[in-house]
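Notes to accompany the following structure.
What you see is the complex with one protein chain gone and the rest in place.
Per-chain numbering from 1; labels A and B assigned in written order.
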Amino acid sequence: MKEDNNLKKLIQIALLASVGAVLMLFQLPYPGAGWYKLDLSDIPALIGGCALGPWAGLAVVLLKNILFALFRFSPEELVGIPMNLIANGIMVVIAALIYQKTKTRINAALGISTGVIVSALSMIPANYFILPLFMKIFMPNVPVPGGETLLYMILFFTLPFNAVKGLITGILTFVIYKRIAIILRAEGEFELPAKQSEQASKA
Amino acid sequence: MSNNELTNTSDTPILRTENLCHVYQPGTPFEFAALNNVNIEIKKGEMAGIIGPTGSGKSTLVQHFNGLLKPTSGRVLVENQDINKREKKKRDKKSKDSEKPVCFKVGLVFQFPEYQLFEETVFEDIAFGPRNMELSPDEVNKRVYEAMEWMKIDAENMKDRSPFSLSGGEMRRVALAGVLAMQPSVLVLDEPTAGLDPRGCSELRDILRRLHSELNITLIMITHEMQEIARMVDHLIIMNKGEVYADGAPAEIFSNKEKIEALELGIPPAMELLNRLQQKGFNLKTNITGMEEAADEILKALK
Partner (left out) sequence: MNLLKDITIGQYVPGESTIHRLDPRVKIALSAVLMVLIFVVESYIGFAIIFGFLLLVTLLSGIQFRYVIRGLKPILFLVLITVVFNLFFAKGTLVVPQKIYGISLPITWEGLATAVRMAIRLILLVFSTSLLTLSTSPIQLTDAMENLLAPFKKIGIPAHELAMMMTIALRFIPVLIEETDKIFKAQRSRGARFGRGGIIEKAKSLLPILVPLFVHAFKHAEDLAAAMESRCYRGGEGRTRLRQLKITALDGWAFLFCGIIFSFVAWWNFYGKL
């Protein structure tokens, strides 16, 4: 029944957001900048998008960020959260749209890569506009770097970090999704440790 | 087959703990002494069972056997080697983190092991353990196929399938194969038959028995199933509140009924029956745990 599928979808979104929250605890140091950590919490949203559609993926992004705000609220997250909403959101929507067209492995790879690239690129304008805003609020008399300086700052600092994070997120998502896709395809018949339906094993 | 005979054992314990203590979160308000001066000995080739109420420290104890947990004080010795002792010889930087081989002698299988599956194919998943041991690809191959044979996994059909496409019972066997492929001398299993239907249970028990008798693997099982204990175990350890409550042969331990009931643990059904019959006036021995032997004993008493 459609109702039942909707309920299950909502719950899956919630659980994916939960995984996102848990993944915030796993941090990897950036190569070359070991003090700065990246987290893997963008992965569940991407998986949600591929498995359940772009709206579902966006919902995961939103929920994860709300959870994050509940647990670790600090003013710097006023920047971090919108940034993540944009970055992860774009990644998820693009990947989901491309993959949903035809659900093949190639399309998944294509979708995820495109999503990651566009997302990283979108951080350029995003940072360009949000960073000055942030500075105006917290450092009102400090001259805001504009134009070229700002652009260079973004290209040299923020872009590489975003690119690396996106790369790792994308690769891990693809690998994970490849393995668990069989569970998701089973349309609700996946149960552990009871018997699996025959259809799933033929997938 | 009498399950009270010790088969294939020698005198040196293959696994031994000396005054093992483990405290969780020491120095915090959540400090908790999970293990208190635990001294046990497991002989090579034994089939041992560990039982006890929840929170008695069973899981904590077995996690010390393969070095997953380090003792707060005391020692854990596998084949007479302290597994936590740092090796004195110089190690080069690359092997700084390499797992000491003695840790691989004890294989630990957690409850619902099917949840540890993660690879793309059954083959790859079983190969994970051996690969972590840095064995040659040929050796890895060999071990994977051997393990599959032991666990009655049809290699040709299954090796390239996704582990997530299997039934629960099959997944469990793949998970076990993954640990078996590491060829541990001691296999520790936490509730091996949890969640299996009766047929699955008995199939698994058969496999474990064969591993024990044919490969001479020392088996240690944490279980709640009294029947399992009755049927399979030579050496029983009862844990309670982080200490060893009882340690010996099952028949002896179970004959001390009050002691068992104090912990709200049951005794094997066969024994329970014998006890009740004895109370009703039948003249029979009650220190028997196995079903068949109990049946024989009852028949004798009826003559």
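Simple rule for what comes next: a contact is a pair of C-beta atoms (placed from the backbone, for glycine too) under 8 Å apart; a residue touches a chain by one contact, two chains touch by 3 or more.
Note that the structure is predicted; figures quoted are calculated from it, not measured.
Screening B:F123, B:W150 or B:F164 against the full complex identifies B:F164 as the residue touching the chain left out.
Annotation: of A:L7, A:L133 or A:L155, A:L7 touches the absent chain (contact as defined above). Contact with the undisplayed chain is limited, among B:I51, B:V78, B:L117 or B:V174, to B:L117. With the whole complex as reference, residues 3-4, 7-8, 10-19, 21-22, 25-26, 28-31, 40, 43-44, 47, 59, 63, 66-67, 70-76, 135, 137-143, 164, 168, 171-172, 175-176, 179-180, 183-184, 188, 190-192 of chain A touch the missing chain. Residues 25, 63, 66, 68, 97, 99, 104, 107-110, 113, 115-118, 128-129, 132-133, 164, 178-179, 182 of chain B touch the missing chain (whole complex, contact as defined above).
Keep this in mind: only the chains that are shown with their structure count from here on.
Once the centre of each chain is set as its mean CA position, chain A and chain B turn out to be 41 Å apart. Against chain A, the residues of chain B that register as touching in their complex are 112, 114-115, 118-120, 161-162, 164-169, 171-172, 195-196. Contact residues of chain A toward chain B in the complex are 178-180, 182-183, 190-196, 200-201, 203.
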